[in-house]
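With one protein chain held back, the other chains of the complex are shown just where they sit.
The block that comes next holds chain A.
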Amino acid sequence: MTPVLEAVGLGKRFGRRWALSGVELSVPAGRVVGLVGPNGAGKSTLMQLACGLVAPTEGRIRVHGSEPGTRPEQLARVGYVAQDTPVYPDLTVAEHLRLGARLNPRWDAALADRRLERAELDPRQKAGRLSGGQRAQLALTVAAAKRPDLLILDEPAAALDPLARHAFLDHLMESVTELGATAVLSSHALPDVARVCDHLVVLARGRVQLCGDVEPLIAQHVRVTGRPADFDALPSEAVVLARTEQGDGRATALVRTVRPLPADGPWSVAAPDLEELVLAHLACAERPGGKGRSSARPEARR
C-alpha cells in the first residue's frame, strides 16, 4: 500500500538558508501524525511542501503517490489550514461554505453545516469579525468539508484558549474519524500531541530527528536512574540521549535501545512518556556534535 505522504532526500532552501534538508519520511494511511519541533525547525515548510504551496529545492515529495498541488483531483484529496487560518474578511461564514461547495467536487454540505452548528458560528456573520478561535473553526470546516483523504493543519489550536483548545481537538479527532482520513498536525504543545497523535515526526534544524508510530517509539526508549558510574555498564547499542544529574548523587537518563536492557543492571528503569521522549531528542539535536547539523551547508553539496 502506498504511503499517504512520502519524502525522499527532500530539501528546501530560502535564499541562502536551508529550511529543510535531507528529509526522509513515509507516513502510512489512517494515522494522526504529530509534527513537533522548535520554532524555525521547518514544520510549516514541510507542510507547505506537502500541499504544493512551495516546490522543493531538491529531492521529491509525493502525496498519494503524485506530486502535490498540481492537478484538481490531487488538490481535492488534500485539505490544508495555514498557520494564520486565513479567511476572506469581506465574505460571510455562509459565503465561505458556498465557496467551498463551488470549488470542490467532493464537498459535503451536511458535514459543513453540522460543524458550523457545533462551533456556534452565525452563517450571516462576516468572517472579518470572527474571533481567532472562530476563524480557526471556519477554516477547519472548509478544509474538512471538502472530504480530503489527507488533512494538513499547521498549528490549528494556536489561537485558542486552553478550554477551547480541548474542545477543538476533540472536534478535530471526530472529523478525522468521520472522514476516515490521515491527519498531519503541527504543534508546540506537546500535551496536545500526546493526546491525539498516534504517529510522531520530530523536526529540528531542518532535519527529521525521529519518526514512527508512537507506541513502538516509546517501547524503544527507557528512562534509566542510577549512579553516574553505572551508566558505563549500559550495553553498547544503547544511546544516551539526555542526562540530568539529581541532587542525591544519582542521575536520570533517557536511553534509546533496540533491545530491552538487562533487568539485573545496577539501575532502575521506567517507560518514558511522549513529552519526555520528544524533549530528549530535541535537546540531543541542539547539542554540538548532535544529530542536528548546521543549516548552512558546504557549496559542494549543491
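The criterion applied here is as follows: a contact is a pair of C-beta atoms (placed from the backbone, for glycine too) under 8 Å apart; a residue touches a chain by one contact, two chains touch by 3 or more; residues count from 1.
Heads up, the rule we're going with is that contacts and distances are computed from a predicted model.
Participant: Assign the chain not included in the display its UniProt protein name, restricting the answer to "YdbS-like PH domain-containing protein", "MinD superfamily P-loop ATPase", "ABC transporter permease subunit" or "Transmembrane transport protein".
Facilitator: "Transmembrane transport protein"
Participant: Just one of A:W18, A:Y80, A:F168 or A:F231 touches the chain that is missing; which is it?
Facilitator: That would be A:Y80, which touches the missing chain.
Participant: Hey, which of A:A143, A:A159, A:V201 or A:L282 is the one touching the hidden chain?
Facilitator: A:A143
Participant: Determine which one of A:G9, A:P38, A:P72 or A:P123 touches the chain that has been left out.
Facilitator: A:P72
Participant: Which parts of chain A face the unshown chain closely enough to count as touching?
Facilitator: Counting only chain A, the missing chain is touched by 48, 51-55, 69-73, 75-76, 78-80, 82, 84, 86-91, 95, 98-100, 102-106, 139, 142-143, 146.
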